[in-house]
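Here the complex is missing a single protein chain, while all its other protein chains stay put.
Every chain is named by a letter (A and B) in the order it is written, and numbering of its residues begins at 1.
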Amino acid sequence: MAASSSLFSSSMHMEMFAPKTSKCPQNFVCCHSKISYIEPNYLKPVCCPNSRSLSMNMSSKWEQTDRRDALHCRALKIEPAPSFSVGQKFQFDDIIEAQQFDRDILSAIFEVARNMENVEKDSPGSQILKGFLMATLFYEPSTRTRLSFESAMRRLGGEVLTTENAREFSSAAKGETLEDTIRTIEGYSDIIVMRHFESGAARRAAAIADIPIINAGDGPGQHPTQALLDVYTIQREIGKIDDIKVGLVGDLANGRTVRSLAYLLAKFKDVKIYFVSPDVVKMKDDIKDYLTSKGVEWEECADLVEVASECDVVYQTRIQKERFGEKIDLYEKARGKYIVNQGILNVMQRHAVVMHPLPRLDEITLEVDADPRAAYFRQAKYGLYIRMALLKLLLVGW
Amino acid sequence: MAASSSLFSSSMHMEMFAPKTSKCPQNFVCCHSKISYIEPNYLKPVCCPNSRSLSMNMSSKWEQTDRRDALHCRALKIEPAPSFSVGQKFQFDDIIEAQQFDRDILSAIFEVARNMENVEKDSPGSQILKGFLMATLFYEPSTRTRLSFESAMRRLGGEVLTTENAREFSSAAKGETLEDTIRTIEGYSDIIVMRHFESGAARRAAAIADIPIINAGDGPGQHPTQALLDVYTIQREIGKIDDIKVGLVGDLANGRTVRSLAYLLAKFKDVKIYFVSPDVVKMKDDIKDYLTSKGVEWEECADLVEVASECDVVYQTRIQKERFGEKIDLYEKARGKYIVNQGILNVMQRHAVVMHPLPRLDEITLEVDADPRAAYFRQAKYGLYIRMALLKLLLVGW
Partner (left out) sequence: MAASSSLFSSSMHMEMFAPKTSKCPQNFVCCHSKISYIEPNYLKPVCCPNSRSLSMNMSSKWEQTDRRDALHCRALKIEPAPSFSVGQKFQFDDIIEAQQFDRDILSAIFEVARNMENVEKDSPGSQILKGFLMATLFYEPSTRTRLSFESAMRRLGGEVLTTENAREFSSAAKGETLEDTIRTIEGYSDIIVMRHFESGAARRAAAIADIPIINAGDGPGQHPTQALLDVYTIQREIGKIDDIKVGLVGDLANGRTVRSLAYLLAKFKDVKIYFVSPDVVKMKDDIKDYLTSKGVEWEECADLVEVASECDVVYQTRIQKERFGEKIDLYEKARGKYIVNQGILNVMQRHAVVMHPLPRLDEITLEVDADPRAAYFRQAKYGLYIRMALLKLLLVGW
């Protein structure tokens, strides 16, 4: 289920995200803190999304009662392995767009992500999604995002069904609708992470699916997990999100990343945003108007050095060549205008950081990499923790 | 090993499917019903395909006796986790074509599939293929079929090596024969699920392989797991396969699905088949002759409404554009002729169902989806259970 329709629809109410009823018809009150281990019926799900048992790694002995079919077994003894009780149901059934999160939910998700940073191999947390199956349905290849989600799922003990290039290789090529594809794939998996070339595709998928959908980017539309990891990176690197100054640099017209980030930053207090971009790719008015309406201070500025010296975060982005079509000269001009290099580092404050959604070309020079304030590879890693958190929350709740 | 050669060769004898001798030279009598848990030698396979132990999840303590190589260990204590005894060997080494199954085997497989519907996460059944490795070797992309098999394998605890597009990406491009590829891949896995663009490819693979081969579609040839899931769907939805009326609708000339289904239905009693199709894609004589020879009643009929009102199953198929080449006008004409819509639902009996192998275009209108008699997405799900059953049977027997 997904609600709301545009980036600037009025803020969303949680009640709009009712549980997918087909998944869990029971009342979500139970959330037992302990499972009675000897009860043979522990295998029945007591309360869970997808009606699958959450008790984990039960080890028991079995006696075969039916010679024909080894599946007819009877539990003799039960020795439970680590088991996580189910927490409260997550407020959302799907992750569709950045604006579905309010400040409180963001903080709570970040707390879970923070814990994910400590999930070691063989630690109990590393098995909380054991038995769950995630399908990555990528209609548009994106190795980085796909591997990040697949790594997240595996780090929590879950399994993955992968599709590197569904557009070319699937029945989409035969004219099947996205809705039909989703109805089929949901029969094979417990959660679908999808990337699509059309804006709104994730919402359409969520509307039809009985299992959770995570939008891993839908064309020029949304890429909510990127937005969350950006804010999480600020939290982790700067220690706070209120009362900060953020410079958004580069392609502000086409970058969905900076647009989502600006939107999310508006949920925090005393944030000041600087826009630094070549004229051809300036931040559009809708975001500026939105920030103004929310009382967020913002400013366009042509001087990256000045902005960098002021800011806690310099968020650089790639000028997207593919948006310029045949106007290569315009692209080349825009591309070289704002570069983060040693000179920029020299004026930045000690605690400040450089971020970038990656891939980068030369808008951040290689000399910057060695500086501890270069946060962009750490940022990619934070993305792993955010995705671990979201997978956990959607599949087994808080 | 694979036997028989054409769709209409005389019915197959089980003895033709001798065990792949290289896999299990021992006599297949043993099939112990209990494993003595404390015996240290339980780790040796007593009787199994592929000579790999089927005892599962043994947890024990190990003492290192060789500092150089941690693999030299000695068992100190053994605490067995759930363990399935090995049942009788499955009659077949490979799944090559629909006609290898007789009525009794079908019933027995369906019983296993029915049990697979109850395999929950963390239930004992969910680990019966633990440690087994399935390679999906797809020379022709088919996301739906591939994910269905991979999901089936993972739902039973097995692992997957995947190839989304082997034709383009493998040494086939360098001129390697299928036989050589199979000999290499069989060294890396325990079972191969293959899709190929050439009729007979699966049989060639099975002839050379020492591990089981499942044909997931070989060009215009066979797609036996689809045929099985179709019959299983009828069993599950109608409750019986004897004494039913089935309308096969759409592209009956090119659809291997309907051809295989007609063949399998002939194994049951008092089945009546209606063929409803545009003239250009009529059911071919070979199937009609076969049905006649088996005493199966069949009829060609131009009126879908009349057929739908009579039938237990309306099996709709897609008119395959790719078969019409440049004759687009013929295609368009054929395509619009028989549509399952609300009007058809209105005349169908209450217990009847609409089936479709998917993907569908507009030969079933979207309004039908909401009707409980729309069985096509359930049908896709039944495919998962059939594949789970077949993987289980081929790898660990009944």
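One rule holds in what follows: a residue touches a chain if its C-beta (ideal position, glycine included) is under 8 Å from a C-beta of that chain, and two chains touch if they have at least 3 such contacts.
Keep in mind that this is a model prediction, so the values were computed, not measured.
Could you tell me which of B:Ala98, B:Val119, B:Ala135 or B:Val193 touches the chain that is not displayed?
B:Ala135
Extract the touching residues of chain A with respect to the undisplayed chain.
Where chain A meets the chain not shown: residues 33, 57, 59, 79-87, 108, 111-112, 115-116, 118-126, 128, 141-144, 147-148, 150-151, 154-155, 162, 164-165, 318, 358-361, 377, 380-381, 384, 396, 398.
For review purposes, identify every residue of chain B that touches the missing chain, sorted by number.
Within chain B, the residues that touch the unshown chain are 43, 45, 52-62, 64, 67-73, 79, 130-133, 135, 159, 161-166, 168-171, 174-176, 180-181, 183-185, 187-189.
Note that only the chains that are shown with their structure count from here on.
Just the number, please: Cα centre separation of chain A and chain B in whole Å.
36
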